[in-house]
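A protein chain is absent from this complex, but the other protein chains hold their places.
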Amino acid sequence: MQNWFENKRFFWATMLAPTVWFLAFFVAPMALVWAYSFGENAGPVNIAITGTFGNYAKAFRPEILQVLSDSVVLALIATLICLVLAFPVAIAMTFADDKTKSWLLLLIMLPFWTNLLIRTYALIAMMRTEGFINFTFAFFHNIAVSLGFNLGDYVPMELLYNKSAIVIGLVYVHLPFMVLPLYAALDKLDRSLIEASLDLGAGHLTTMWKIVVPLALPGIAAGLVITFIPAMGAYLTPDLLGGPNDLMIATLIERQFKRANDWPFGSALSFILMYVTLIFFALRTFFEARGGKVSAH
Amino acid sequence: MSKKPQRAPLEYSKSFRLRAWIFGVLLFLYAPLLILIAFSFNDSKRNIVWKGFTFKWYVKVFENDALREALFNSLIIAVLCTIFSVILGALAAFVLWRFKFPMKGLLESGLNLPIVVPEICMGVGVLMFFNKIHWPNDLPWPISLSQIIIAHITFSFPFVAVVVRARLESFNKELEAAALDLGASQWRAFTDVIVPHMTPGLIAGALLAFTLSLDDFVITFFASGPGTITFPIKVYSMVRFSVTPEVNAASTIIIVLTLIATAVAMKFQDTSPNKENA
Partner (left out) sequence: MAEIKLTPEETALFLKGNSRSRRAFMAAFGATAAAFSIAACSKGSAPAAKDDGKIVIEGSEKAPLKFYNWDTYIGETTLDDFKAASDVPVEMTLFASNDELFAKFRAGNPGYDVIMPSNEYVTRMAEAGMLQPLDHSKIPNMKNIAPEFLDPDFDKGRKFSMPYTWLVLGIGYRKSAMKDGAAPDSWKYVLDSDQYKGKISLLGESMDLFRLTFKYLGHSVNDYTPELLKQAEAILVKQKAFVKNFHDDNGQDLLLSKEVDIVIEYNGDIAQVKKEDDDLDFLIPKEGSLLNSDCMCIPKGAPSPNNAHAFINYILDAKVGAAISKTILYPTPNAAAKALMDDAYKNNPIIFPPADKLAKCEYGKFLGQEYAQSIESAMNRVRAAK
């Protein structure tokens, strides 16, 4: 890594555009909302910025912590399932010829170019009590019965309106967020390493675990970040697929900005999520920087 | 696996188990999509129960100017958002990977915030921001889409940056040094050595940005001025009554057109030496 002043022109040339954009169109708008998080409602529209921490204090109510921890767990499970599903797909892409690779990429992405809402409706049509999954199972069940197996009547599975439905929905919606970074990290990797490993008699799985997974680590890390965080922020999927006990944090935040018309509290909740992220990544960068220095010597 | 000796050691894509896995994943992704397509032929105003076969929703799509306009707006926004997001995201990833500079940690973790921020929160921020700077609301089309495009780029390019950054980890820095030693300018070394290595990251980032932009509703709603409708806005606005199968029909048309376009593009690639396009 180069120090910026050793190559100032190139540094500015590459750094300026994204930084300025970020400051102008993200930091500036969000600064307005950040100020609200220290404000109090003064009428239906006005917010008095009083410097209060009351909105943050409200966020530590037990029901909100409950919703938050539920959301973390659900998003985490969905993210791990995405990783398991996506890894072999990324491997296949990595070792496929260009044409197959392009088709695979397209086939993975194509479903996501249809509207999320109608895709979720379709998922509901699959999973409901009188849905296609239950029809399929009932069909085979009845065949088995007609073949003489004594199974009794088919009892449809209750697939919707519970936590597993939310997880399935989150996986369905966020899978490409895991496939793409893995593909990006692995594509055109140095095959000689793998060939060497295989030549030395290591099995495919061992090679995969010892050679490919380490190479994929940056991609896995990126995938975990851009899958987990948006999954935490999902509101439509949990709203439509979840049961009476399943409220996720994004829905709760959304309602503060809408029905409750409590922008200060909504901002405080949003910014708590952002503070946590900021601290997490700052620590990571800090430790990476220290680790980097140590290993450089 | 050893039953197929003709398979070269690295042709994992020909492995039966891997193929079965991919088939399973695609089944998971496409089964609901097939239902979505089936409902586009359903003779009912809603996507719930099958009432008989009809083509009328396709006819309606072709008669419905507002729907086509919404689709067209969404596509323009998504394409422009993708182009800018890839450029900004790649630059950001490069700078963070290549240089040490003051406040780097802050910028690096800050760039994750657009991924974290709840959509409604950013929507409200964007609304207030454009209002504060008196961004005109009565611009002619397509400039009237600029607010939406700016907002979309803002939440998309960090995704690109994360993916490209992960890709750059595998770059052998000696290659750049070698190019520089051979007298290449800093810029040439960047475009000729680093960008080619970035390519899979750029493709993945572009696909992400396009997907994110195409499907966004909340932020688009708050960033849009009067007179602007995108496809998601149209769909969500129907929810209160019922989303008509017209939307399914339009989506089916898009799916089929994409598949055809890709197949044609691949055919052309076969005849030309050029490769890689997604």
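Things to note:
For reference, chains read A and B in written order, and residue numbers begin at 1 within each chain.
In the analysis below, a contact is a pair of C-beta atoms (placed from the backbone, for glycine too) under 8 Å apart; a residue touches a chain by one contact, two chains touch by 3 or more.
Please read these numbers as outputs of a predicted model, since none were measured by experiment.
From the options A:His141, A:Lys163, A:His204 or A:Arg255, the residue with contact to the unseen chain in the full assembly is A:Arg255.
When the missing chain is restored to the complex, the residue among B:Asp138, B:Glu174 or B:Asp270 that touches it is B:Asp138.
What subunit A contributes to its contact with the hidden chain is residues 41, 43-45, 61-64, 66-67, 70, 125, 128-130, 160-161, 239-240, 242-247, 252, 255-262, 265. Mapped onto subunit B, contacts with the missing chain fall at residues 44-46, 48-49, 51, 56, 66, 124, 127-128, 131, 137-138, 217, 221-222, 224-229, 233-234, 236-242, 244.
Here is the rule we go by: only the chains that are shown with their structure count from here on.
Taking each chain's centre as the average of its CA atoms, subunit A and subunit B sit 15 Å apart. Residues 1-4, 7, 9-11, 14-15, 17-19, 21-22, 25-30, 32-33, 85-86, 88-89, 91-119, 121-123, 125-126, 132, 172, 175-177, 180-181, 183-185, 187-189, 191, 194-195, 198, 204, 215, 217-219, 221-222, 225-226, 229-230, 233, 235, 250, 253-254, 257-258, 263, 266-267, 269-270, 273-274, 277-278, 280-282, 284-286, 289 of subunit A touch subunit B in their complex. Contact residues of subunit B toward subunit A in the complex are 1, 9-13, 18-19, 21-22, 25-26, 28-33, 35-36, 39, 47-48, 87-89, 91-92, 94-95, 97-101, 104-122, 124-126, 128-129, 132, 150-151, 153-154, 157, 159, 161-167, 169-170, 186-187, 190, 200-201, 203-205, 207-208, 210-211, 214-215, 231-232, 235-236, 239, 243, 247-248, 251, 254-255, 258-259, 262, 266, 269-270, 275-278.
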